[in-house]
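First the structure, then my questions, so here it is.
Every protein chain but one is kept in place in this view of the complex.
Letters are used for the chains, namely A, B and C, taken in the order the chains are written, and counting of residues starts over at 1 for each.
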């Protein structure tokens, strides 16, 4: 049973929203912000199965209050130039909600976000080049729900190169591997579990190119939103438990 | 090739060293401190393959200066009552060295240490009871180097119970599973990689019982020390790399 | 989306059906056969989400014709005394359908079935004792869909002991670990993917005890049936593909 079976998923698309307001060539591609494009891609694919809203860096508490997160099933995250301006307090709040069961979809340059690095326990460093590569996204796990409904490979005509080595823990599911015109490869679609929460990192998407208008990329992100949605009905963070006597008999202490 | 093939491993055994100095019944079991017992267990098993020293909480910088960590192949960590007194600066330093290739062996109540939680990205909570259980440590991966040379099961007559659920990421290697008199089970020997570093968590060991004098437990810890030692000759933390043109030809940007 | 979202899952419960017809004490527990009890447990939990039928060893082709498997989403398998009488031809047929996307739930002594050993590539040997143990089934992955709706631990008053070492490949998901009165432990709920198919092995269940009448065990098996159901709409076995020119340009050979 997923949430989706009972009521629509409550999805919050978080965007840094800086490039779009400060760089004309980005604003041209994303006149309403990248978050608006990501939101519409999810709606296009999930329809009535999701209710999608947005939040951005400049809102009070970055739009991610305790009350709002408590009513959120899935959060998607895109950031790039302003990672450091995300408050540590909000990062800890999001962290706590992920461990409690809120799904998280991490996009592109958000590999370097505070929240992703906090959850991974590694640097999340990678190799990159912004030089007009073509990216091919190959499915290596064709049975994974996140890989349904897209061609093999997905073809992105222009995209920033992200290459190995990608300093993350070994992924639990490796779904996509990308190649670039320069010959580089990258584990572009990977998943993790942390506490009661599921995490999907997906690398395609850059402010310089219209990647979030790409039909197949929108489908993958929507698939990811459904997949990270917890099967649990309430956020419940793990806690330390002091046990009484066990189910078998225990001697006196 | 491992370090051990070329020169002895440089091992630092870190201990909180509080119970031993403040609780007579602990001091009786570990008159020279738990760290001394852990050190002697490693020496007993590795002989000339390791040079083992110790460090404790009360030393300046907890005995873990930048210079010392740069000369350390493997660090073992035991803490319990004073996790909060470990400075954040030293935790970040150890974290950086682990990502750079220093091996880490995390023991018992150090599941709740700042450094382990930092590396895991989860709460590391678990269920526990201090009530005179017997613990049996079963090998589920008999081919793992860490499981060599010990009986199946290892029998610990008296031990604190640690039980599931244990809120850690799914381990990469699951080597040992324990059961307790109360019927509980625990994934008691597990491994992770973070950056260039390898991590082994091993749960047996409590200040109330002479577990670090137990022959088989000493062997497992020594095996773990050898296993987490990196195959790399120098600590090298991952970094972000801005690539030039790729090995294939890339068009102009 | 799963099959269940669109139409009921088509489930076939396969049973060896030998003990029930030849051993009075088993027939007393399972007067209609163990397969009937397993079937009713799935129906009790999935209701209209599944259409469940049964097949047994003594039917022509063991009730598993090509036509029937082509119309099956999930197959559950229980066998014990007559593994060798399952024809190799039917085993290869089931194997082909699993790789093509049919889900498989393997129960208890079917760890030793031809089909499970064929899919694992190992002996699937284990340690056992039939001596009136109590089994506690602990959830180690509380977020897994298969673990929803059952207590921690599940308590089975009388059950055969299955213990480590269990010679299977390292599981992809480790969901349950059991302990027994004798202190043994066992990885009792584990999953694998093979080709397009998903596999769930669940160890509780023995002909000597009424385990398949146990409410929680019935829930886990029903959860497992839903989880192994492929997200793909048709069975499609992987094949070798001779590629034409790649998406980038390839030089003449």
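Assume contacts are C-beta pairs under 8 Å (C-beta built on N, C-alpha and C of every residue); 3 or more make two chains touch, one makes a residue touch a chain.
A quick note: this is a predicted structure, and the numbers were derived from the prediction, not measured.
The hidden chain makes contact, of the residues A:17, A:76 or A:139, with A:139.
Checked against the hidden chain, the listed residues C:103, C:195 or C:224 yield one contact partner: C:195. Interface residues of chain B with the unshown chain, by the touch rule above, are 1, 101, 134, 136, 141-145, 148, 153, 155, 181, 193, 195-198, 230-232, 247-248. The chain not shown here touches chain A at positions 134, 136, 138-142, 152-153, 163-166, 170, 173-174, 177-179, 183-185, 187, 248.
Mapped onto chain C, the interface with the missing chain covers residues 99, 112, 118-123, 125-133, 161, 163, 165, 167, 169-170, 172, 180-184, 192-195, 237-253.
What we mean here is this: only the chains that are shown with their structure count from here on.
Chain B and chain C have CA centres that are 37 Å apart.
Chain A and chain C, compared by their mean Cα positions, are separated by 33 Å. Touching two or more other chains at once are residues 181, 193, 195, 247-248 of chain A.
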